[in-house]
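Sharing a structure with you now.
A single protein chain has been omitted; all remaining protein chains appear in their positions.
Up next is chain A:
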Amino acid sequence: MAHEHDTQAVERVYRPSPGLAVAVDDPVQNPGLPPHRERVTDKDPQANRRAVRTVYTLFYVSVAASIWAVAAYMLFPIEGEYATMGNIRNNNLFIGLGIAFALLAIGIGAIHWSKSLMSDKEHVEARHSTRGSEPTRAAVIQAFATANEESGFGRRKMIRNSLFAALVASVIPGITLFRNLAPNDGNDPVQLLNETMWAKGERLVLDPEGTPVKAADVTIGSAFHIIPESLAGLSHDEGYLEEKAKAIVLLVRLLPEQLKETEERKTWSYDGIVAYSKVCTHVGCPVALYEQQTHHLLCPCHQSQFDVTEHAKVVFGPAARPLPQLPITVDAEGYLVAKDGFSEPVGPSFWERH
């Protein structure tokens, strides 16, 4: 009876598979080339003729497009009375299209030619091994040794070392030139980054006109873009842009009770009017998207938000510090003036400001 047989016969003979379904000696076997398949153009003479026609038509299209590009240059003048935006656009567009089609047609034609008409028989070119043969290697080593001996490179230490010195020295002028790209007009760059044109008594004037602003002009809900008065008089050569980049200020007015001011900064605002640097403390974009109802300032670059009611503290985003506040007051004539310069450097962190 079956159950009287050896019940563990299976366990005795069974050998589990090591995990591979197929034993492979060489894991990367050469599959060889697939059989050559004839193309339509090989079998059908009509298709062949059509392909030939397509290719030469493309090349002639290219010729025509090149001629068209030259014609477009003359047909769409952009000088004198024709110098309008629309004409410049047409001129660029049609010359560009001509050149683009000229080059594209050559490319498409060439590829179509090679794909449909040139022989497409594939063959294998075996790769030779990269290691040179023993004699070659010996010869190269020999060549180096001879060269060393004949030139005296290893022997004449003076010459060799002076050559090294010359090579190192040749880089130095480059370093000097690049070093000079840093601000170097006798001023310490740290100093330049620390200071703006704002100083005690400097009037707040409108950007770019230079009109001074009276406290009464700044109505609730308005936003004034402000520069220091002495900046408005600078010319481009006198560093107008460099100074402006640091000195731009936004002036807004809130109800005095909306401002949550700290004790020591109570005197920095004037009757609800506050002035903050417009240079973002993240990487220095101009922060000027002022929402007059939420009193938030938004930086367009990386969405830092500053709360104007609380000394421009950061309420969102990557900026690390509040925007620096410019202390302001009014002068005898009622114009807004700075009480002092900024008490801290404006703008992003730099190597001596974190």
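Worth a mention:
The rule is simple: contacts are C-beta pairs under 8 Å (C-beta built on N, C-alpha and C of every residue); 3 or more make two chains touch, one makes a residue touch a chain; residues count from 1.
What we mean here is this: contacts and distances are computed from a predicted model.
For the chain of the complex excluded from view, the name given in UniProt is "Cytochrome bc1 complex cytochrome c subunit" [choices: "Outer membrane channel", "Tryptophan synthase alpha chain", "Cytochrome bc1 complex cytochrome c subunit" or "Monovalent cation/H+ antiporter subunit D"].
From the options A:G154, A:P300 or A:G334, the residue with contact to the chain not on display is A:P300.
Residue-wise, the contact with the chain that is not shown comes from A:Q292, picked out of A:S66, A:N194, A:S230 or A:Q292. Checked against the hidden chain, the listed residues A:K115, A:K157, A:K260 or A:H302 yield one contact partner: A:K115. Seen from chain A, the chain kept out of the figure touches residues 37, 39-41, 85-86, 88-89, 92-93, 111, 115-116, 120, 206-208, 213-214, 217-225, 252, 286, 288-294, 296, 298, 300, 303, 305, 316.
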